[in-house]
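Note that one protein chain of the assembly has been removed; the remaining protein chains are unaltered in position.
Should a chain be cited, it is by its letter among A and B, assigned in written order, with residues numbered from 1 in that chain.
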Amino acid sequence: MKKALLCTAVAAGLFAGPAMAERGTDGQLKILYWQAVSILNPFLSSGTKDIEAASAVIEPLAKYNEKGNMVAILVDEIPTVENGGVSEDLKSITWKLSDGLVWSDGTKVTSADVAFTAAYCMHPEGGCAQVSNFTDVESVEEIDESTVKVNFSVAKPFPYGPFVGTQSPILNKAQFADCMGAKAPECTDANFGPIGTGPFMVSEFKANDVVSYVANPNYRDPAKPAFASVILKGGGDAASAARSVLETGEFDYAWNLQVEPEILNQMASAGKGKVVSSYGTSVERLMVNLSNPDPALGDKRSTLEGGPHPFLSDIAVRKALSLAIDRQTLVDVGYGSAGQVTCNVLPAPEIYASTANDACKTQDMDAAKKLLDDAGWVPGGDGIRAKDGVRLSILYQTSTNSVRQATQAIIKQWWSELGIETELRNIDGGVFFGGDQSSPDTFQKFFADIEMYTNNFDGTDPEKYMANWLCSDIPSPADQWLGSNMPRYCNPEYDALVAKMGSTAKLEDRAALAKQMNDMLMQDVAIIPLIHRGGVSAHANSLEGVKMTDWDSELWNIADWKRAK
Amino acid sequence: MSDESMSNPALATEEMPERRSLWGDVWSQFRTHKGAMVGAVVFVLICLAVVVGPYIHTLDPQRLDILNKNLGPSWAHPMGTDNLGRDTFAQVMAGGRVSLLVGVVAMLLSLFVGTAIGVLAGFFKKLDGPLMRLTDLFLALPLLPLLLVIIMLFRDTLRSMFGPETGIFILIVFVIGITSWMQTARIVRGDVLTLKEQEFVVAARSIGTPSRRIISRHILPNVLSPIMVSATLGIANAIITESALSFLGLGFPSDFPTWGRLLYDGANFMQLTPSRVIWPGLAISLTVLGVNYMGDGLRDALDPRIRGR
Partner (left out) sequence: MFNYTIRRLLFAIPTLFVISFLIFAILDLAPNDPTGNLPLTIPPEVRENIRISLGLGEPFPIRYLKWCQQFFINEPLNLIEQWFDISIGDSENRLRVQSWATRSPVVDLIVERLPQTLWVLGLSYVIGILIAIPIGVISAYKQYSIFDQIGTFISMVGFSVPTFFTGLVCIVFFSSTLGWFPSIYDTTHEVTDLASFWFQVKQMIMPVMVLALFNASQLSRFMRASMLDNLSQDYVRTARAKGLKERSVLLIHVLRNSLIPVVTVIALGLPQIFAGAIITEQIFRVNGLGQLLIIGIQGADIPLVQTLTFIFAVLIVLFNLIADILYGMLDPRIRYE
């Protein structure tokens, strides 16, 4: 199988000659992902790195470009209500595949492949990681060989969940037909070398180490890709990944370099490569625990039943905490070009971004102190503010990451100027985000007063994201702590807005609703947004055509990458 | 088993009066050992620096000064500042207190456990099998998941019993001690196996000397040199392990400096502010060197064949 692939590649290389002007003329492209790739089937992946590595091979019907706009990939145009692709009642969307599309093995891409992909991911025993893209999908119909219609059980104002974006690519039916449901993990060959429509195909894969690709001889654009082969190496850490591109020049591209800006700048000064960044929807935020995390409460700790937080339930305290933070300093110290100050939990796309909360962009210590004084929180003998015997003493937790620990230290200092005591705690990322029932340290259990992490949403539609803060989504022991409403924010008005957005179709109205929800969360200070984070990567000066995006895979346009001449 | 291991220190105190002159001899021998004295002086100086130093160089190690970040050495900041503007000199001194304490206590714990198990396993044939299989077990356990389990089970309990700092200290020392005694145990056992067949031990046994006395008088002094090497290596190991623990969230809070942590955090800044890594690295190395020479001296001083030569 592997051999066959290689042979086709070699053959293609031989026949390419002068007729195919550019394909495979630029030699090898070397990419470094410091998290090693484990599997090349995004539906079974355990992290972003797997999805990105697969994106050079298998493609969705449409992707997001560097500006967050949808671009057609395997179709000629994106269906909308205007062009009749989306039905008037918003309950179905019809995609028409481009003519003449073939898989890398030369067989035809048909609607059966698309329908199969949906069935594969929606199989109840498959454990598909991307199944949320298929939410509310009732059926996927093959209208004819190149037309496929997705029917939803409810009206979908944003019907671009299935088959759009890197998380939802199309699989080859012939290859995966025997891999449905419980059989999915056993198809090692298919999972390690999916047949795709993308510019490259897998020639060798060493799990958790390195992927080798060669150019796809059947790629739809005969002039692309410019590179004949790609090596995607994994492992190590972000700083050394940056070094290998910027300082030693051994690699052409390195991904996700969250490293202190001065280190990146110093490496970039070697002149071998440059640092690029791109903004999506990621926001580094502080979640405020509105419930009481006191260990004495036992099972009721950090739940609604345990009662409100002894001091964070006072909005004056929450406002003061936010006012004391100078977000620009946090950007300068930890993020550099990969961060911007933000006052919203929903910072992008532009039509959704509110400007009502921009006051937070400037630090105001005096106002913060005054707020606390007025609310009756006055400094005690030890300099820590207290009221009725309740001291303002905060346990502030986050995952282990040098930039996060620096942010923690800085914020702790500002809060101590306010007269608030802070204890810092950092937890191994695998535990913090792991959601293990027995661990007290997960971000869902939130056995602390403040916690910090980044979240974002896939694609450009914030409906699902804004529904994170529903009353019904508050984590509790009853639902195995599975909720996503970490601040334990519960506001019937907010819930009503979420419901309203679900039935609103017009983009402008949806934007207004999303902004209103964002402002409600911000004015209630249930979440303290800190930084609008961008993805940051580095590429060699000799590499051209990189259009980095945070909305999709960073390799989304790898077909256009080429060597500078 | 616990009976035997407990009896050793008890025995030592019991025999103190008789040994007073011995310890006097040892001390005078130790003083003539040049390397040992230099080692001791270096070690004492480092201890003094971290204990007294912060009263002379009074900058708060946790105080941030963003405007003065990544500075080179100057009079105000003899070792420069880090990327948050914290004073490296103050951090090295504050970190030394923790690192030295953790290093020495954890090393002593692991040495005690390792020696006890090694001597018992080597000397008593019946105990050899079980104790060595226990050693195999500890060697085989995967360290990282084990640590995560320990954090989960004990952190909050200890925290509520002893307060955040003492609780974490006990936990760290316990964790390092319990995961690093195996090498000492295997080495000591190997030496004891040969020793107990040697003439002087056989002779002692044949005149009816009780086992505990054979161990304390004849076996222990003769396995001292590998124990001393283990002690030196153990301190370095404990200081480094401590910093690894804080990444798992088991160690001290992230703004609490220790030598291992300073070295790790500073590693990426090596080219920008080299003093961030040179000084903590040097501090660890000097401490280990000091302990090593003191160990050499002590071993020579305790060896009756060398003493008095």
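We adopt the following convention: a residue touches a chain if its C-beta (ideal position, glycine included) is under 8 Å from a C-beta of that chain, and two chains touch if they have at least 3 such contacts.
Remember, it's a predicted structure, so these values are computed and weren't measured experimentally.
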(Q) Could you tell me which displayed chains border the chain that was left out of the figure? (A) A, B
Q) Hey, which of B:26, B:71, B:111 or B:132 is the one touching the hidden chain? A) B:132
Q) Residue-wise, where is chain B in contact with the chain that is not depicted? A) 34-35, 129, 132-133, 135-137, 139-142, 144-146, 148-149, 152-153, 182-183, 186-187, 190-191, 193-194, 197-198, 222, 225-226, 228-229, 232-233, 236, 239-240, 260, 263-264, 267-268, 270-271, 277, 281, 284-285, 287-289, 292-293, 299, 303, 305-306
(Q) Contact with the hidden chain only, please: which chain A residues? (A) 32, 35-36, 38-39, 41, 44-48, 124-132, 182, 184-186, 188, 191-192, 204, 206-210, 212, 231, 233-237, 240, 243-244, 247-248, 250-251, 270, 428-436, 438-439, 441-442, 444, 453-458, 465, 480, 482-484
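Criterion: only the chains that are shown with their structure count from here on.
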Q.
Between chain A and chain B, what distance separates the C-alpha centroids? Give it in angstrom.
A. 45
(Q) Which residues of chain B touch chain A once you look at their complex with the stated criterion? (A) 62-64, 66, 69-70, 83-84, 148, 151-152, 156, 160, 164, 246-249, 253-255, 265, 268-269, 271-272
Q. In the complex of these two chains, what residues of chain A are touching chain B?
A. 239, 259-260, 262-263, 266, 295, 329, 332-333, 400, 402, 405-406, 408-410, 412-413, 423-428, 431, 438-441
